[in-house]
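Missing here: one protein chain of the complex. Every other protein chain is in place.
Lettered A, B and C in written order, each chain numbered from 1.
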Amino acid sequence: MRRYFGRKLLIYGLTFFVAVTINWLIPRFMPGDPVQSLIARANIAQPEVVEAMRVRYEGLFGFDMPIWQQYFNFWGALLDGDLGVSIWLFPTPVADVITRAVPYTLGLLIPAILLSWVAGNRFGAFAARRKWLDNTALPIGYVLTATPYMWLAILLAWALGIIAGIFPVAGAYSYAMQPGWSWEFIGSLLQHWFLPFASLFLVAFGGWAIGMRNMIIYELEADYVNYLRALGAPGRLIRRYAFRNAILPQITGLALQLGVLVAGALVTEIVFSYPGLGNLILQAIQNQDFFLLQGTFLFIVMGVLIANFVIDIVYVLVDPRTRAGMGGAS
Amino acid sequence: MLKLDNVSKVYRVGAFGGRTMTAVSDVSFEVNAGEVVSLIGESGSGKSTIGRMILRLTPVSRGAITLNDTDISAVSSTKDYYRHVQGVFQDPFSCFNPIFKADRVFAMIKEAYFPQVSAADWRGRVESALKSVRLDPGQVLGRYPHQLSGGQLQRMLIARAVLLDIRLLVADEIISMLDASTRIDVLNLLADLRARGLGILFVTHDLSLGNYVSDRTVVLRNGKIVEMGRTELVFGDPRHPYTRSLLASVPRLDVKWIDEPETEDGDAAGPCPYHDSPEESRTRPGLAEVEEDHFVACSGCADHPPQAEPRTLAKENA
Amino acid sequence: MSLTVTDLRVYYRTLRGDVKALDGVTFTVADGEIMGLAGESGSGKSTLGKSLIRLDGRMRHVGGTVELDGDELPIGDDARMDAFRFHRVSVIPQYSMSALNPTRKIGKMVAELMASRGVRLEPAELERRLDLVGLSREVLDRYPMELSGGMKQRVVMVISTLLNPSLLIADEVTSALDVSSQKAVAGTLLQLRDAGLVTSMIVVTHDISLVYQIADTIMVMYAGRLAEKAPAGVLVTEPRHPYTKMLISALPEVGVRYEEDSRLSGIPGSPPPLLDPPGGCRFRDRCPIAFDRCAEQPPFVEIGPGHSVACWKAGE
Partner (left out) sequence: MTADAPKAPEAPEPPEATATPETTPEPAATPGTPGAPDAAAVAASTPVREALHFALRNGKLIAGLIVVVVLLIAAVFGPMAFDHGPNEYVGPPAASPSGDYWMGTTMFGQDVFAQFLYGLRATFLVGVLGGGLAAIIGMVVGFVAGYRGGWVDEILNMLTNIVLVLPALVVLMIANAYLGVRSVGLQALFIGLTSWPWAARAIRAQTFSLRARDFVDLARLSGMRTPKIIFREIAPNMSSYLFMTFILLFGGAILVGASLDFIGLGPTEGVSLGLMLNNAARWSALQLGLWWWFIPPGAGITAIVGALYVMNVGLDEVFNPKLREM
């Protein structure tokens, strides 16, 4: 057990290391004087901002220092929690900007991931039961999972927001309101939350449903199913067993899909101008705010790694084989 | 010709090779030209591992395997080695790449070893090799593996081996997956090859097959030799309880098990007949020569690691 | 009369047409009888074994009837057959090692299976039966992956016979085993019958010498049809069908050694294709004593007590 988690943690540690290194490396690959060109591209009028950028970049890169020293300085700043100052929202520290946006992204992502996973798996298993259902549900699943997140978001916004006028299509709450804990405000939050959530949910749902359907079909070919059938066990029992066994790879699949889901949430936020990390990234790109971009990137990587670890723990709790195998019984 | 000298195989198990597992330990025997040696053992006895080590498909951990007094691992080119040593395996269907025609196994040999031979000449050689294993070339050439029977495929593999200038053939369970009606014919082929001066190592778990064709027999258990010698002696007068219990487990058509008295258990660790005292057996373990060309590991001193399935089953049912 | 099979035909559906894997077999198995069903690959023995309990997707019941203790088994009707499965007919499959749900503890799986069939299971009875095959009751608290292959096979033997079926089909249960385990498994099969847990048994195998050890009668199949059926001793010592004769003489018995001038030999040729089998006796092409009349299919007739043969020359 310790060995298993040790291995996983090693991989996550290395991944984080790689992510930070990418962050450090990429600006250095730019041709010419990176500091100069970054500042030039940022296209900023205020001299104090330009100065702050120059100081920070030179401190970070420190081109007169040996390369390893530059690299260690970069890590040092990072470990101090110092992600720099946002250019776009000068002089707010990047960490603060991110902290403000995170709750919105998590509020979208977590329910969308969990609900689509549960509902998709149930639906996929259900569709595998009957031929006609399989033949009708399957194409819908494929269309859903092939849909780019942002396009479904645009369609929903257009149909339910603009044409039907049921849901608002921009922001996280009505601009007329002050954030607070009033029912009215919460209602507005939910109203704004629904469409981005729905588009994330639907695309992911299609993927899970198809995955589950395929898994179940393979499971129903397994020897233990044949044996149960030969003993006349009712379909209910067989399906229950097949579902239980098929759900395990779907948990692993969840870990593999996290990055894609996060990316989906980012573009969906952009469509709805939802004030989460996706919007931050868009602003950072448009304003050439590289500190914000790097900070957001690191934050997302961290989040994905933590989520992966949580899924690992869940997997061990759910699959008896991993427990039996790790308990040293063999 | 082929000589194994205290050969051992230790596998590393676990993620970073933390644990080890000994599959073969201190095995020594010889296979001479014009001789069939059968290597008998149950699953997990290490018999296939020995075959794979001789074929250089897995490295030797300790000890040495020599072919005509040259250490086989010293032959730098495996290609040269395989010119003289070839193998045939248990599952003929798995030996053929299912997406290619079956005669590709011959084409591979030609490509590697006889690139200069003309196509017509090669075809002649292939056909005569096929005839030597009693196959009709017209029936097997140009077919896909799934269109042929296990017996036909296995014979093609033997034909493939004899296209080369082989001295030694490792036949690993080559008939256990064949139908009863063709088994014996493939077994007879081994005798034909022996008559041509080849040395053959016949790996099997079936004692009656080993007895039928071999000159010498090596009985293996948990990676160790328990008994070996001339086949008539080992089968006619088995000394080790394990060999005896194996023999008694072979289903036969002349006796029924229920009519036979319960045989002794292979694990019986009675007084050792070849050592004077348990102390001596501990200090001087190994094989004792009980008569000319008949060696037995004494039951008292052979340390038996806890056996897996087959033994416990027999005991619990007794 | 426990099992009566009459003119059973089961075909496999393939792209190119029906493969006549089981083409008209008629036989009976008596109460308390262990019948060995021997044959080579492609003989139809596995098809026969399977069709008595569950036809797989590609198999089609074409004709004939199966009667068990006076009731007709609806073998072509998967749903109606469920009532008979487990209660009256049961199976020890060839794939015993992987027959158990990997993510359920054995005990729980057994309990759920029994509950799903509406049977109350006495724990004491289950334990008694585990004892019988030499398993401790701790296996009930284990997952299949924690058991060895042989233990799993014995667990399957216990589960399959829990409802004391009239007929048990053991499908190639020994074929992947070493000699010593084969002997133990065969012994367990005998015990199941002797303890009255199953009334009669069909042991499907390719190994005549093994099945001879435990069977009362042996039935040999060839190319989808019956060749010969006789009491085990008679079949082995006085086979009448040329195929049986050649098969038995091709077995290297313990003690038989290769000799240059008197070596054993197999049966030349190969079985006919079952997609479009030739008429008449299907062994004709490989048979050393075939004659003109073999173009006509020989009937499967009784020539001695419990001894039936499908060969025109069997009487000679």
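As a convention for this text, a contact is a pair of C-beta atoms (placed from the backbone, for glycine too) under 8 Å apart; a residue touches a chain by one contact, two chains touch by 3 or more.
Please read these numbers as outputs of a predicted model, since none were measured by experiment.
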Missing-chain contact, candidates C:33, C:146 or C:207, resolves to C:207
Per the whole complex, from C:52, C:81, C:177 or C:310 the residue touching the absent chain is C:177
Those residues of chain A that touch the unshown chain are 3-4, 7, 11-12, 14-15, 18-19, 22-23, 26-27, 29-30, 37, 41, 138-139, 142-143, 145-152, 154-155, 157-158, 161-162, 169, 204, 206-208, 210-211, 214-215, 217-218, 221, 248-249, 251-253, 255-260, 262-264, 266-267, 270-271, 281-282, 284-286, 290, 293-294, 297, 300-301, 304-305, 308, 315-316, 319, 321-322, 325-326
In the full complex, which residues of chain B touch the absent chain? 9, 11-16, 21, 23, 43-49, 55, 57-58, 78-79, 82, 86-87, 89-91, 93-100, 105, 108-109, 112-113, 144, 146-147, 157, 173, 176-180, 205
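The rule we apply is simple: only the chains that are shown with their structure count from here on.
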With chains as vertices joined when they touch, what's the shape: line, ring, star, complete or other? line
Have a look and report which chain pair racks up the highest count of C-beta pairs in contact. B-C
Can you work out the whole-Å distance between the CA centroids of chain A and chain C? 56
Distance from chain C to chain B - Cα centre to Cα centre, in angstrom: 31
Provide the residue numbers of chain B that touch chain C in the complex, in ascending order. 42-43, 149-152, 179-185, 187-188, 191, 205-209, 211-213, 231-232, 235, 245-247, 249-254, 256-258, 266, 308-314, 316-317
Touching residues of chain C toward chain A in the complex: what are they? 53-54, 56, 81-87, 90-91, 93, 95, 98-105, 112-113, 116-117, 143, 145-146, 156, 159-160
Of all residues in chain C, which touch chain B in the complex? 40-41, 133-135, 148-151, 154, 177-188, 190-191, 206-210, 212-213, 236, 246-248, 250-258, 260, 263-267, 270
